[in-house]
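Below is the structure I would like to discuss, written out as structure tokens.
Just one protein chain is left out here, and the rest sit where they should.
Just so it is clear, A and B label the chains in written order, and each chain counts residues from 1 on its own.
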Amino acid sequence: MHLTLEFGGGLELLCDAVKIHDVHVEPPVGSEKMTMRDLLLWVQKNLIKERPEMFIKGDTVRPGVLVLVNDCDWELSGQLDTTLEEKDVVVFISTLHGG
Amino acid sequence: MSCDASSCQSSNCHRNGDATRPRHALPPVDDLAALCLKCKSARPFSSSSSAVGGGREDDARFCADCFRSNLFGKFRHSVISNAMISPADNVLVAFSGGPASRVALQFVHEMQYKVQRDFDASRDRSLRVFGVGVAFIDESSAYSVPMEEANKVREDIRWIVSSLSPPEKELHIFPLEEIYSNGLNNGKEKLMELLDMAGDATGKEDLLVHLRVLSLQKIATDNGYTRVVLGSCTSKIACHVITATVKGQGYSLPADIQYADARWDVPVVLPLRDCLEQEIDTLCHLESLKTTDLPHKESLSTINTLVSSFVALLQKENPSRESTIVRTAGKLTPFHFNRIPELKDDNVPLATRRRQKRSSLKLNGSLSSESFCPICYGPVNPTAHSLSVENTDQPRCNIFVDSCCLSCRFQILPQDPSQMEHFMELWPQTFVTGPKQQARSLHLSSLREQIQDCLLSDSDNES
Partner (left out) sequence: MAEADGKAQKDAGRGGGRLCCICQARKPALKRPKTLQQICRECFYAVFEAEIHEVIVENRLFKPGERIAIGASGGKDSTVLAYVLSELNQRHNYGLDLFLLSVDEGITGYRDDSLETVKRNEMQYGLPLKIVSYKDLYGWTMDEIVKMIGMKNNCTFCGVFRRQALDRGAAMLKVDKLATGHNADDIAETVLLNILRGDIARLSRCTSITTGEDGPIPRCKPFKYTYEKEIVIYPLTPISFYYYFSTECIYSPNAYRGFAREFIKDLERIRPRAILDIIRSGENFRISTSTRMPEQGTCERCGYISSQKWCKACVLLEGLNKGLPKLGIGRTRGPNAEPKQDQMPNGSRSMASKQCGTLDF
């Protein structure tokens, strides 16, 4: 599945200072659909190069990190249970940056 | 402990606080290396203490005896300088089984024991010995604790209290559901139903706390006690300062954190206000004081648990943080009821009365104009509090909601207005007409009069 991942608000610094990543991700073995929970694991493993604690806390994003799936607050789509689809755009923005 | 608020330049205050040593601590002594800071003869127990509680530097350099007398000294100082206990008093110690109330119980017992000894030795026997009782609020039904475990805890409590005599202490084991003293046997169900109505997990925890406070008042009034002693220590109070702030209870906060709180029929006192949790744990460890606890599941994440871990983290980073937090909140203006009412009894020794004069707080505002939230009994801010537009035909539950503080409205009252009537049925009636109710209802009506002149916008509060 092709996804566009965007990191902002300083989070890009955790992944080689690259803001936009066009990636190919497969749902976990034995599962047909891909959820945000799966994507976070994948991002942690494949994109985050340093200070993962700035991005993840527990099994979800650290409080203060905003997640938008196709321009829409993931709090509306079920957060970790949000199902992803082909060509979705997922944006992660840290709000913990200077004003 | 805290500097004179009027002349305090806060930054210096902060400095003093962070270099903290306990209030009664000694002036710094030259390096007597491995000996106790105070008696300079015994060995400090520091190596073990740091394992026990992390200990503050000074404590760690005390020997066990000096550590204990230092801690007892803080307790004694709060009791004496705030006139918490006088010879005529009958004191009810709230004992949860945990370390802090265990230490409070121990210290009150020792104080009573000494007075009794002096009394027995004295010729004229003019001074009475204050009485001590113990209350254990059994919340096992609220937490659905299995019967055997609850029984075990009650056994422990009985054993601990009986070991603290003479003088003998009456023990009141009070199942929380007995707040429904209607003679029917449905207390447990009503309690569970009431707790379930608080939709918010934090609200449910707080509701239990409020019911516990009310239970203590009930035990105290029913049995002729004149004081309720709580084991609230600095660390617990520091957490309360933060949780109250986070819940928007900034106005009522100072009412809860003083040495004395006489908004109730039976005044509540906090003699361990200057003792840290670490010190208390260390004492329990050193003296093998038995403690016990109802096994209940930690609720997932509530404001209260989040704040506890936040404060613990800060305390680890800086061992005087909890004291600083309590000192800051201590600079907020207390309420007129935050002192033990003036003693009029001629039997009270002059010295006690004088001490009380000296410690009396500077009061702010008029004396009896405070109105209280009927749920948490916190004073309600008259300027920020808005009643809904005057309507004489208002159903009684609207009046009830209006008199609640914003915090209780949000986290304890049912969010569905249609459930309000039922909530009020479940709210223990004994206490709706509880302490100081008169002042409150008077105030409600006066508020309704005032509302004509100043219709306040509630947009900020409701948002």
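Note that in this section a contact is a pair of C-beta atoms (placed from the backbone, for glycine too) under 8 Å apart; a residue touches a chain by one contact, two chains touch by 3 or more.
Quick caveat: nothing in here was measured; it's all calculated off a predicted structure.
Asker: In the full assembly, spell out which visible chains the left-out chain is touching.
Answerer: Output: missing chain touches A, B.
Asker: Considering the whole complex, which of B:164, B:244, B:283 or B:375 touches the chain not shown?
Answerer: B:244
Asker: Of B:141, B:328 or B:419, which one is in contact with the hidden chain?
Answerer: B:328
Asker: Tell me, which residues in chain B touch the chain that this view leaves out?
Answerer: Those residues of chain B that touch the unshown chain are 5-6, 8-15, 17-19, 200, 202, 241-242, 244-251, 253-254, 301-303, 306, 310, 313-314, 317-318, 321, 324-325, 327-329, 331-333, 364, 381, 384, 406-407, 410, 460-461, 463.
Asker: What chain A residues would touch the chain not displayed?
Answerer: Contacting residues on chain A, toward the hidden partner: 4, 6, 8-10, 54, 62-64, 66, 68-73, 75-78, 82-83, 85, 87-89, 91, 93, 95-99.
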